[in-house]
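Only a portion of the chains appears, each positioned as in the full assembly.
Going in written order, the chains are labelled A and B, and every chain counts its residues from 1.
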Amino acid sequence: MLFQVTMNVQLPPAMPGAEADQLKLREKELAAELQRDGRWRHLWRVAGRYANVSIFDVSCPAELHELLTSLPLFPYMEISVAALCRHPSSIHDDDR
Amino acid sequence: MLFQVTMNVQLPPAMPGAEADQLKLREKELAAELQRDGRWRHLWRVAGRYANVSIFDVSCPAELHELLTSLPLFPYMEISVAALCRHPSSIHDDDR
């Protein structure tokens, strides 16, 4: 089950650099893990903004919620979610 | 070069059914052709709306523009475009 997720990150200006670096490092590690197990199918940077466009492949909305809220940067993100399904004009039976 | 494109379609209520069907058929044929040649990489339906989320892979913005404006439904679409690039946390060198 696919969801498109857009994440906009806004770190508080007062956050110490070391704390921000630590958060980003943990975020990167978890993102890598979720990509390797196939649930974070695509992860692209939006050019010019501290934001990404992602495609998640999960078994249900609850799993998506669990993944997103486990991200270290979650408290600093504005997130939008759209449930996706197969497009009748897609030439793929299972486009992931 | 990747672009995320979101298309919302709104056909005029007064358009005759046959005209709408013809437009959609031509749209589908062109979409299939663009997917087969690799430029329309992903095409997903947004659940519950007459809209899609797409990923295009083109050589420049002009090519993207040419493709999108050649779509039969283009005059009836509200389109948003975001240029994408590799995310530093992506585990892929070339995620398409």
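Observations on the structure shown:
FYI, contacts are C-beta pairs under 8 Å (C-beta built on N, C-alpha and C of every residue); 3 or more make two chains touch, one makes a residue touch a chain.
Computed from a prediction, not measured in an experiment: that's the story for all the values here.
Copy number for the full complex in this structure file, with 2 chains shown: 10.
Please note the rule applied: only the chains that are shown with their structure count from here on.
Note: Cα superposition of chain A onto chain B, rotation of 180 degrees, nearest 5. Chain A and chain B, compared by their mean Cα positions, are separated by 22 Å. Residues 2, 4, 27-28, 31-32, 35-36, 42-48, 52-53, 55, 82-92, 95 of chain B touch chain A in their complex.
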